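Encoded as structure tokens, the structure appears first; notes follow it.
One chain of protein is taken out of this complex; the other chains stay put.
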Amino acid sequence: MLHFDSDYMEGAHPKVMERLLETNLEKTVGYGQDDYCMKAAEKIREHFGCPDALVQFLVGGTQTNDTVIDALLKKYEGVLAAESGHINCHESGAVESSGHKILVLPSHDGKVWASDVEDFFISFLGDGSRDHMVYPGALYISFPTEWGTLYSLSELEELSAVCHRYCIPLFLDGARLGYGLAASDQVTMKDIARLCDVFYISGTKVGALFGEAVVAPRPELLPHFFTLSKQHGAILAKGRLLGLQFDALFTDNLYMDISKQAVTQALRLKEAMIARGYKPYIDSPTNQQFFVLPNGDIERLSGSVTFEVWAPAGQDSSIVRFVTSWNTTAEYIDKFISLLQ
Amino acid sequence: MLHFDSDYMEGAHPKVMERLLETNLEKTVGYGQDDYCMKAAEKIREHFGCPDALVQFLVGGTQTNDTVIDALLKKYEGVLAAESGHINCHESGAVESSGHKILVLPSHDGKVWASDVEDFFISFLGDGSRDHMVYPGALYISFPTEWGTLYSLSELEELSAVCHRYCIPLFLDGARLGYGLAASDQVTMKDIARLCDVFYISGTKVGALFGEAVVAPRPELLPHFFTLSKQHGAILAKGRLLGLQFDALFTDNLYMDISKQAVTQALRLKEAMIARGYKPYIDSPTNQQFFVLPNGDIERLSGSVTFEVWAPAGQDSSIVRFVTSWNTTAEYIDKFISLLQ
Amino acid sequence: MLHFDSDYMEGAHPKVMERLLETNLEKTVGYGQDDYCMKAAEKIREHFGCPDALVQFLVGGTQTNDTVIDALLKKYEGVLAAESGHINCHESGAVESSGHKILVLPSHDGKVWASDVEDFFISFLGDGSRDHMVYPGALYISFPTEWGTLYSLSELEELSAVCHRYCIPLFLDGARLGYGLAASDQVTMKDIARLCDVFYISGTKVGALFGEAVVAPRPELLPHFFTLSKQHGAILAKGRLLGLQFDALFTDNLYMDISKQAVTQALRLKEAMIARGYKPYIDSPTNQQFFVLPNGDIERLSGSVTFEVWAPAGQDSSIVRFVTSWNTTAEYIDKFISLLQ
Partner (left out) sequence: MLHFDSDYMEGAHPKVMERLLETNLEKTVGYGQDDYCMKAAEKIREHFGCPDALVQFLVGGTQTNDTVIDALLKKYEGVLAAESGHINCHESGAVESSGHKILVLPSHDGKVWASDVEDFFISFLGDGSRDHMVYPGALYISFPTEWGTLYSLSELEELSAVCHRYCIPLFLDGARLGYGLAASDQVTMKDIARLCDVFYISGTKVGALFGEAVVAPRPELLPHFFTLSKQHGAILAKGRLLGLQFDALFTDNLYMDISKQAVTQALRLKEAMIARGYKPYIDSPTNQQFFVLPNGDIERLSGSVTFEVWAPAGQDSSIVRFVTSWNTTAEYIDKFISLLQ
């Protein structure tokens, strides 16, 4: 059986596990105040070119989105996001449970357009009833998006510009950041840190057992973020586990190497599907691939491959999703291709 | 340097690490829907004698307290707890951030007395203004308490009885449950499950990298608990990591064996301190030991031992805390004793 | 100058003021526990044919929506509502600030269709990820809607049926309930109480200084609603003011008489506008009338009439709203008509 359900089906990259093992019985202080966390944070600051950044390691994605958004918003503010945004769809209302409305923008294959943000502000600021409405207080985007798509560098620059023109922070959900950077021929780590006010770096889906590294290049944007994270239940007692994992991932280019591997294999899968006559539902350059498949083919394939059936597409077909991970080898894709014949 | 700061200074018990390693590259579904979680839950149900229990694995203690309490309370209710309760002191207001008041009861060496619960209800129900007040909706206790003390079996039975007389659930914070059970000559796993409506089993502090197992013997008390946990950011994507760790801990009596080891060594440390002439601040039978030490001795000892200075005790002394863990060996305590001479 | 900005521009109906005056120096207990509130509640139960109903008087609309929705929803649930719903647009995120997502349905001239509710549930229940989503826990509708439109009796019956088929309560925002009932030739007070699980009766916009009467025909749906209302800051100290006003409104058919007066005059205004060649934006039978007006005409008219400019409608026109109230006389509309010539 081959599995393409998601990119969190395995444990961690062997080098990450090695790090955890070799330090397992050391004693350190808790809550991320240890040297491993300091060191990992420093490596992240270097890679992303933001020497003064606050770096805080949290455990999971929903938790991170909720905590960061709660930290960025004032109580009368909401967060702008694409209708397809993860926070709007699959986080059980975490943002709202912290008191904030999600102000929905159109999704363009998962992306938010700067012009839609601009239009929102023009309409909001021109509305005589705006004091009875929710103020837009931050913009949430994901890179790559929930549909596997990527912002171009100029799209990111435009979003950053429109946010700063209207004085709101740009927050980038990097739950798959490695795969996005690996797939982009334009956007670099330093671009992310230059254009975003807060972002996070996926560990969970990119080689770690778990963990997300929140980065705020200008730390004053997230005052007392540790305490707010604690309040959100997001601080790990044995915080060093996060530091150790990110330290391993940001040593010897491991993070980008394994991300590239996943993307390369995803594109091979994509080509094979196209060659077999299947139509991509969306043209994704990353490790998530969406196709429209006849339901009969889905049933047949399900005998030997697992993947997610995303949504119906007409009467007899469905949108399906195949996801590769840092652990997907060329041989694994070879087997998949042979199954397609 | 010897370390007695806390019981979360190391990684995990080698058998736990082994389980994680040997399954590391397996692919399973996420969010705890995998077989390892099912198996671990089943073992827990057996050990605690609650065959129908809901078992949900979460990541950390603050998160678990907040999520369970939020699940148990109606919106107009608060939670009763000792003034010294962890939720009231060191969780950054997590319970309140979910909208609920903590209704403070006196702390008797960390414990809540059934008579105080009774008095609270008598006073509340007799108060003509009670509709303008916060309703008591659950009782939170910890076992062992934050001061290392234990409820006797009859104390637990009385608390359970008073809760049920007033129709509120009894919730037991088991962030150190193993150490409590190991130290008690009365209270068993089955007593916990019989007397409490919801409790959780410490992983973080008792042999795991992280993880707390929430148990509700009557699952109808926690409807849609998975979704509420997701909303609280408490669901781990690679949920199997929790199942694997609890499976290891509940195999071959590992959980109780390592808990007993910690308690045995804590009691040796306690004896040695007393023999050296130091006075316990509180008479704790568990892995946390509190002493009143002259500040001069604290300074001297700090050269070779780390521990927490809890609070001032008069002009020249302080309350300090020594904590052992599942990994504290007899040799480690020998070294500590030799330092005391 | 003539004013059609809204239906809350005046004080209260003279008979309401008279009631307040004649009882002004009486002393009664607070918080609505007085006889006037009891009497008013009883009259409401009789008019609406729900003898066992809980009746709770609150102060304003946003407050009432937020409090009732918070009372009806479990913590993992959200409320279904039309995109145009007042709670989704003009309540500054009150529902979200209480922790709940608004699950948006299409607005059909302000109305929700039962088939959209049905589709939502079919899609939600069929979604394998539903445990990561917000559960639909109640349906919010308004009668009349924010666009002045009305549900027919069969539409209401279908909504009631679909809600009960999926076990969620139907909550009707009656911030203009009198005008809706006066305009409908189908829906009666008793229909409202028969088909809705909770609704409220406008005082603010229909003859009172302020006040909304929440009615739950089956009171068990709103346990401890007084305390939850107090928590929401919605309980008036001098509660009798609410009872007195509703008592006056529900004496000698005053509530319906003044509602009908407003609707009659609104329809005269509508006819005059149409006769003058203006096109209704939406065909409203109630006291709110929406027209598309050339911006030049808006400017000219603004010299002698005030009204709300709702939204742009193309380059040179806008949607405008004219609202009559219980205090709008035939002479007032005569003057308006003469201005149109």
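Which chain is which? They are A, B and C, in the order written, and residues in each are numbered from 1.
The rule we apply is simple: a residue touches a chain if its C-beta (ideal position, glycine included) is under 8 Å from a C-beta of that chain, and two chains touch if they have at least 3 such contacts.
Every value quoted in this text rests on a predicted model; they were computed, and no experiment measured them.
Of the listed residues C:S160, C:Q231, C:Q265 or C:S317, the one in contact with the hidden chain in the full complex is C:Q231.
Interface note for the absent chain: among A:Q186, A:T227, A:N253 or A:S302, the touching residue is A:T227. Along chain A, the points of touch with the absent chain fall at residues 31, 70-71, 74-76, 99, 131-133, 135, 223-224, 226-228, 230-231.
In the full complex, chain B contacts the hidden chain through residues 75-76, 78, 89-93, 96-102, 104, 128-129, 131-134, 308-309. Residues touching the missing chain, restricted to chain C, are 3, 5-6, 8-12, 14, 17, 20-21, 23-30, 59-64, 66-67, 91-94, 97-98, 204-205, 209-210, 227-228, 230-238, 241, 327 (touch as defined at the top).
Definition applied: only the chains that are shown with their structure count from here on.
Comparing the CA-atom centres of all chains against that of chain C, the greatest distance is found for B. Between chain A and chain C, two chains of identical sequence, the interface residue sets overlap for the most part, with shared numbers making up over half of the total.
Per-pair counts of C-beta contacts peak for the chains A-B.
Between chain B and chain C, the centres computed from C-alpha atoms are 50 Å apart. Centre-to-centre spacing of chain A and chain C amounts to 42 Å, using the average Cα coordinate of each chain. Touching two or more other chains at once are residues 227-228, 230-231 of chain B.
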